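Of the protein chains in this complex, all but one are displayed in their positions.
As written, the chain order gives the labels A and B, with residue 1 at the start of each chain.
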Amino acid sequence: MTQASPDKAFLQVDDLHTHFRVRGAGWRSETLRAVNGVSFSIAQGETLGLVGESGCGKSTLGRTLLRLNEPTRGAVYFKGQNLVGMGRGKMRAVRRSIQVVFQDPYASLDPKMTVGEIIAEPLHINNCYRPARVAEMIDCVGLQQDAANRLPTEFSGGQRQRIAIARALALGPELLILDEAVSALDVSIQAQVINLLKQLQKEMGLTYLFISHDLSVVRYISDKVAVMYLGKIVEMGAGEQIFSAPEHPYTQSLLSAVPIADPSYRKQRQRIVLKGDLPNPLDPPSGCAFRTRCFKARPKCAEQEPQLETRATAGHLSADHVSACHFAEPVVPDFMKINTNTQTAAPALRSGAILKA
Amino acid sequence: MTETTAPILSVRNLVVEAVNASGPVRIVDGVSFDVHAGEVFGIVGESGSGKSITMLAVMGLLSGRTRLAGGEVKLRGKSLTDMSREELRRVRGRNVSMIFQDPMTSLNPVLRIGNQIAEILEIHQPELSRAAVRDRVIELLSLVGVPSPERRYRQYPHEFSGGMRQRAMIAMAIANNPDILIADEPTTALDVTIQAQVMELLLEVRTRNRAAMILITHDLGLVAETVDRVAVMYGGRLMEEGPVEEIFSRPAHPYTVGLMASRPRLDAAPAFLYSIPGQPPSLANRPSGCVFNPRCALQNGREICTTKLPLLDSVSTAHSAACHFSREIDGWIGEVVTADRNSMREAP
Partner (left out) sequence: MSIATADKTAPATHRFAWLRSGLHIIGQSYSMMFAAALLAAVLLLIVLVPLLPGYDPYTQNLAVSLAAPFENIDGRTYILGTDTLGRDLLSRAALAGRVSLLIGLSAVIISLVVGVFLGLVAGFFRGFVESVVMGLADLQLSIPRVLLLIAVAAIVGPSVVNLTVLLGLTSWVVYGRVARAMALSLREREFVLSAVTQGASATWNIRKHLLPNVLPQMLIVGSFELGQIIVFEASLSYLGLGIQPPLPSWGMMISEGQQYLEIDPWIALLPGIAIFMLVTGVQILSQAFTSEGQFDLASPQKGT
């Protein structure tokens, strides 16, 4: 039966766990906690950017929301209905509202189908095929109608991603999970697809979960941002808060590691270079999972796991900025402080000057 | 910076063709540049721009369906393009060495890391004793920040993480103190925090060895932070070339401007992202005139762009661009025009 969620959030995820059994040494099987207690919510029409490095569990989280992976425990409330444990028939109805666009535009389209067939497929599956709908979708992602009769191999990466978006939108979903959806695209094409996504969101009132490792793109597209590390969210808040006053040392080091396309920043940045690699996810460190690479680590970090909560030290910023660090402290990132030479074109572009089209 | 000294590497009018079912297709078309001692030279471009093929051609590593169809490559005044295979083999790994994007495919999975680095030393310095080779490998591994190098020496590539593998590749590349390091997307497969580690290391070993470096990348951020001079490639041709500060502060080619404006930035939250309209060119059906003209906003229907191939022309002393109208760029950037909503929906 439908359980009412605590509040009427559009999508609310409560303490979600997705664990995998993997073969360990000998006959022992070990547990990989790919998603290890994640909670967040997204309001309708909003974009939540989910960032993290490879192996942090962000894609597994997306797949769990789509029920491509079964969660171990926890709850996912979509418009008040818990998707976890939902029966086949009901899930089928909900699936229409939650769709996905994957990263690889070359692997995500069946090479044996024409573009028209690909976009029509979700309609056929759900017995609501109308040729006009396919034409509408092709138009809405900015392709030409003659694309329908051609094979995906005839298209370049950016156009293929448009086809994948058209397929995802065919059923009229409300929530779109974008799993690295623009990461494989070239810069000039990436901008086209990002703009398309933004425009579609505005027109259709879509809600996005934007999973990406690319912080610059996430900053541009997201209203809210969550940072993941080793299966957990370590910091979450409005985009403005995360990018101008990150509290968690991991977020701070991530931001400081991103190269910025402006040579005048050179030698002015105080880069935090993290030690070492990601720890073995089968055997995560005790206490705070980040402590092995953290520049702030103290004995307390190994003993006690920090909870994701608003930090008193965080000062005046709003209550929905949460972080999981015992020593959380907002720090203004170096790139927000640097005064660039105003004579250059780079700042003109930086301030969002729009080129004459 | 560019001096009057002779360049270490000089590439002139390089042409590379791919042999297709329908005949040869030019994938690199008349590329020329110089790399001077001790500098970091960047080649930036999107996929299909020919940036990687250019460097493979320089190294004499073209294979299969691609072939050098013209041009000359000179290393310290000696022509690489005239060299025999044997001579070229001796240059590779000794005077010039390369670091590829994917360290997993560049390393042999069934050989121990230490032995793979040792091999490079043995090929080019056969006079070294086994003990000397071993010591040098361990020294190299610790130099590139691989912890406990004695133990790591005996490990296999799969026991290394992505970042560690790239460190091993760097150790291999600098083993024989080459004059030039060519790094082809060295950090593209790595996470951003690991990228920061590896780039820092790469620049450090380069400075220590006083080698020149060519960084091939699609990432303008990486270019801005590491490179001294940069060349922008598109559709197999050089669009613009110059000192990095100038390229970023006074770009003189509409493609460069479009590239910079279409990349979202960490330090700014613009309301609208410019996007270069259209799709990358089909090189089999290369547009006439300027390769960029079908996507160029500066063209404005002017005929010369479709009829005459623009050559690299100097904009200032060290900075040149291949555009008929590079003088109009400044005015173009300054203009702030309300977004044409249709420009988001590109016709394919």
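As a convention for this text, a contact is a pair of C-beta atoms (placed from the backbone, for glycine too) under 8 Å apart; a residue touches a chain by one contact, two chains touch by 3 or more.
All of these numbers come straight from a predicted model, not from anything done at the bench.
Interface note: of A:V84, A:M137, A:A168 or A:L200, the residue touching the hidden chain in the full complex is A:A168.
Note that of A:F10, A:F78, A:F102 or A:Y208, the residue touching the chain absent from this view is A:F102. Residue-wise, the contact with the chain that is not shown comes from B:S47, picked out of B:S47, B:S142, B:S161 or B:T306. Contact with the chain not shown here comes from a single listed residue; of A:L151, A:A238, A:V273 or A:A302, that residue is A:L151.
Between the chain not shown and the residues B:Q116, B:Q279, B:N293 or B:S320, the one that touches is B:Q279.
For subunit A, the residues touching the chain absent from view are 63, 66-68, 92, 95-96, 98-100, 102, 104, 106-114, 118, 121-122, 125-126, 149-151, 153-157, 159, 164, 167-168, 171.
Please note the rule applied: only the chains that are shown with their structure count from here on.
Put simply, the C-alpha centre of subunit A and that of subunit B have 30 angstrom between them. Interface of subunit A with subunit B (complex): residues 53-54, 142-144, 147, 155-159, 162, 186-192, 194-196, 199, 213, 215-217, 219-221, 239-240, 243, 253-266, 271, 273-274, 277-278, 335-336, 338, 341, 343-346, 348-357. By the touch criterion given at the top, residues 46-47, 161, 163-164, 191-197, 199-200, 218-226, 244-245, 248-251, 257-277, 279-280, 295, 297, 330, 332-341, 343-348 of subunit B touch subunit A in their complex.
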